[in-house]
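Below: one structure, written as structure tokens.
Every protein chain but one is kept in place in this view of the complex.
First chain written, first letter: the chains are A and B, and each begins at residue 1.
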Amino acid sequence: MTTRSDRGLRRKIFSHSMVVLSGLAIVAVMLPLFWIIYECVVLGGSHLTLNYFTQGTPPPCSPISCEAGGGLTMIQGSFIVVALATLYAVPIGIAAAIFAVEYGGGGALGALSRALSMAADVLSGVPSIVIGVFVYVLILYYDHGIVFSVTSGSLALGAIMLPIVMRTTEEALRTVPHSVREAALALGMTRWKISLRIVLISALPGVLTGILLAIARAVGEAAPLLLLDNTTLPRFLGFNYPAQSLSLGIYLWADSPYKNLQNLAWETALVLLIFVLVLSLTSRLALNRLSRKWKA
Amino acid sequence: MEGLNTMLGESPVKMDVQSLNAFYGESRAIQDINLAIPEKQVTAIIGPSGCGKSTLIRCLNRLHETGFKARVEGSVFLDGEDLYQLDATLVRRRVGMVFQKPNPFATMSIYNNVSAPLRFNGHPSRQECDDAVLRALKQAALWDEVKDRVDDPATSLSGGQQQRLCIARALAANPEVLLMDEPCSALDPIATAKIEELIGQLKQEYTVVIVTHNMQQAARVSDRTAFLYLGKLIEYGPTEDLFERPKEHLTESYITGRFG
Partner (left out) sequence: MTRGNPFPPRSSRQILRAPKWGDRIFFALTMLGALGLAGIIIAMVVALVHGATPAFDQIPFTSFLFGRIWDPGGCVNGTSTCVYGALPFIAGTLITSTIALLLAIPLSLGAAIFLTQHAPMWMREPVAQVVQLLAAVPSVVYGFWGLIVLVPIMRYDVNPVLAHDLGWTGLFGGPTNIGLTVLTASLVLSIMTVPTITAISRDAMEAVPRSQKEAAISLGATPWEVTRRSVLPYSRSGIVAGIVLGLGRALGETMAVTMTIGNRNAIPLSLLSQGQTIPSLIANDFFEAITPLEIPALMEMALFLLIITLAINLGARLILARLQLGRGAATE
């Protein structure tokens, strides 16, 4: 017959083992990140030199020559397509966020602004390949334009960045205390100036973090570019032409039979991973530090 | 209730509140207020918590209506013009306000805080800004303490200094009336004393209306006092008269501390 203390002991042991299990779970959750970083360093770092940043994509190995090349072409292409996307996403995202915060509150406009936040969240859940197909249809059917180009790719990436910019800006604007707005109102400032020059500026660290996180996300996207901006063109020729990009390079050449391209893909995986992780981490940490300094 | 044609002494009426009612949604916060505020004097508004004194003062610069479901009925005349017929933004440039908790713009320097009303409401030259900042900081009795560090962040000042900074900022806008909503309640006694002294100087140039929950403060700084209770104006008159010879029983009860 189990006594009361037996049952109590059993409960305690069970509880302890569950705590241990949950500890194991957190380790299991974190482990892949370190494993991935480790493998990227091992696989991509073995031949990585500074030439990666100065040389362009090499032609595939032939019996005659086998250049190592570098990632410069891909870096340029990624930079341009993401920069364009940022140009679309940031103004629209910030405008939408300001609308959601400044005109939210009562009645019809308030409901509209809440629906807007919901729309941004829903948009952020759309698979990136679907966004790629959407832009494809848009350009092919409605614009009859050249589908394969940096411009098309940037439209898709912009749509991916937009909800991120909008939501983080909205959150940042909402943390500005009401007293700041009241002080500005009491000085007889017009509403739009208060919104832009006082509230937005005051929320600037959060807004910048949002933009940087959106950039980190966009530079890693490959699926839309696969449909819209895929090429072997050796250099950037113009906005109506496609250009190589870091994320696509990894996909195309990770298991390429050509050794030099495969090496390039592996090195690119490392470079892209480090870039994205560092950008995400530092922008978040910088935000924490800056907002603490300004709240002083 | 006192109105335009009763004893204000020799002072002309600067602001005249007539039949003022203010609402939050369906509930009425102040009811049928009639109040004549004399020019270049300090008028205090006192009363227990929730009596509507903050609501009243926020109607004087049309800040109340910016709240959620907030509504105002009645008129407030400034030099004969009904403020509720004018553009609200312009009204607030003539009637300035200092708040209970100092709220300098945290991302700006001392200089930029004080010059903010000029820079945001117009296109001042550098010289005009410098002059205005100097004048405002002197009027707020802060100049001596910050003259060597006007470019430091506003948040580097102490609480009392920040409040004087907010006063300077409000003065830089060159208002006709300065409203103060419990300006000392977040400050220590020494800072409070400095600001009370400041108010005494300010009334030479500006009309001051101050809301305070501290009766002794009202007695110290004001020329006229209005006593509000549950949204209604109970009594209004020269401060000395109200405190020493209150006409209403309610006033007397409040002053002698029987409630509040």
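Everything that follows uses one rule, which is that a residue touches a chain if its C-beta (ideal position, glycine included) is under 8 Å from a C-beta of that chain, and two chains touch if they have at least 3 such contacts.
As the structure is a prediction and not an experimental result, all values here were calculated from the model.
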Touch with the omitted chain, as defined above, among A:48, A:157, A:216 or A:243: A:216
Looking at A:29, A:50 or A:64, which residue reaches the missing chain? A:29
Touching the left-out chain: which of A:163, A:205 or A:242? A:163
Among the options A:86, A:113, A:154 or A:244, which residue touches the chain absent from this view? A:113
Absent-chain interface as seen on subunit A, which is shown: 11-12, 14-15, 18-19, 21-26, 28-30, 32-33, 35-36, 39-40, 43, 91-96, 98-100, 102-103, 112-116, 118-131, 133-134, 137-138, 141-142, 159, 162-164, 166-168, 171, 190-193, 195-196, 210, 213, 216-217, 219-223, 226-227, 247-248, 250-251, 254-255, 265-266, 269, 272-273, 276-277, 280-281, 284
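Throughout what follows, only the chains that are shown with their structure count from here on.
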For subunit A and subunit B, let me know how many angstrom lie between their CA-based centres, rounded off. 49
Subunit B residues within the subunit A interface of the complex: 61, 63, 66, 68-69, 89-94, 96-97, 99, 101, 103-107, 116-117, 120-121, 153, 155-156, 166, 169-170, 173
State the interface residues of subunit A toward subunit B in the complex, per the touch definition above. 105-106, 179-180, 182-191, 193, 197-198, 201-202, 204, 294-296
